[in-house]
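Got a structure here, written out as structure tokens. Questions coming.
== chain A ==
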Amino acid sequence: MDSQLAIQVEDLTVAYNEAAVLWDVDLDVPAGALMAIVGPNGAGKTTLILSILGLVRPAAGRISIAGRPASEARRLVGYVPQRGSVDWDFPTTVLDVVVMGRYGALGWIKRPGKVERELALEALAQVGMEGFTDRHISELSGGQRQRVFLARALVQDASVYLMDEPFQGVDAATEKTIVDLLRGFKAQGKTVVCVHHDLQTVEEYFDYVMLLNVRRVASGPVSEVFTHENLRLTYGGRLAFRRREESTSEPAR
Partner candidate 1 sequence: MKRPVALALLLFSLVACSRAETDLSERKIRAVTTTGMIGDAVARVGGERVNVSSLMGPGVDPHLYRASAGDVRRLNEADIVFYNGLHLEAAMADVLQKTTRVKTVAVSEGIDEDRLLQPPEFKGQFDPHIWFDVELWSSTVKTISEALIDLDPESAETYRSNTDRYLVELDQLHQYVRERAASIDPAKRVIVTAHDAFNYFGRAYGLEVRGLQGISTASEAGARDVRELAAFIAERRIPAIFVESSVPTRAIEAVQAAVRANGFDVAIGGELYSDAMGDAGTEEGTYIGMVRHNVDTIATALSRQV
Partner candidate 2 sequence: MFEVLFGWVSDYTLRTVALGSATLGVVSGVLGSFALLRRQSLLGDALSHAALPGIAAAFLLTHSKAPLVLILGAGIAAWLGALLINGVVSTTRIKTDAAMGVVLSVFFGAGVVLLTYIQRLPDAGKAGLDKFLFGQAAALLGRDVVAMALLSAAVLLTVGLTWKELKLLTFDPGFAASLGFPVRALEAMLTTLLVVAIVIGLQAVGVVLMSALVVAPAAAARQWTDRFGVMVLISAVVGAFAGVAGALLSSTVERLPTGPTIVLMAITIVMISMLFAPHRGLLVRTVQERRNRRRLRSDVLLMDLYVLSLQHEGDHPHTSEAITAMRPEVTDVRPSLEALEERRLVARKDDGWVITDPGREVAQRLVAREESPEAELAEVLSEGEA
């Protein structure tokens, strides 16, 4: 267990109904990294996140967070799930959802109070949602919902953040907010791992990347690992993609 690593995954194998979703996956996430996980549909990206969080039982493998077994390090990890994982018709307000991020710190039975409320308001301001405190979550747009989730993650004050497609379907303003937030995390020395769907923005937003398709294809700094060859291996050759740094645009064929 290397404590320089924020997350260390070894030999992770996960199966649903006898079909392998993740096979023998290793991953080292250095502390302070801003990492994207990319891969085609069904590659197991979300499953990997869920495994690190302990929400999915692996068939094999070990996961450690900051040098400790994952199960002991829950407090250190913040999770921003996909927007679709929640029923937005649930009767609650924006502030309420953000305060939920403090539930872990409160522990059992204790009710959230003024302190938690203040923290939530600060977080909402950070994501540009300060006017929405008492708005019902059913009235929010996609981008606004994403920002609420982020605010919720902020109040957790975790040192490692796992996010599942945070940029999916958001407007330009929200995208900027998210990127600023991620950069802010990095400046604070936090580690962020995002399942990311948009290959075009990997180089711009992230400094580390993992290419995943049931097996680990490659992982490491973007500049080293985000190559045509690796992309071809990950996506099986059905990919038209322009790498910004290459002067000649070659479709990966």
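Everything that follows uses one rule, which is that a contact is a pair of C-beta atoms (placed from the backbone, for glycine too) under 8 Å apart; a residue touches a chain by one contact, two chains touch by 3 or more; residues count from 1.
The candidate set was assembled so that all candidates are chains of the complex that A comes from, given by their letters.
Keep in mind that this is a model prediction, so the values were computed, not measured.
Enquirer: Considering only this complex, which of 1 or 2 touches chain A?
Expert: The answer is candidate 2.
Enquirer: Which positions of chain A touch candidate 2 when the two form their complex?
Expert: Touching candidate 2: residues 50, 53-55, 74-75, 77-79, 81, 85-87, 90-93, 96-97, 100, 103-104, 106, 108-109, 111-112, 136, 138, 152, 156 of chain A.
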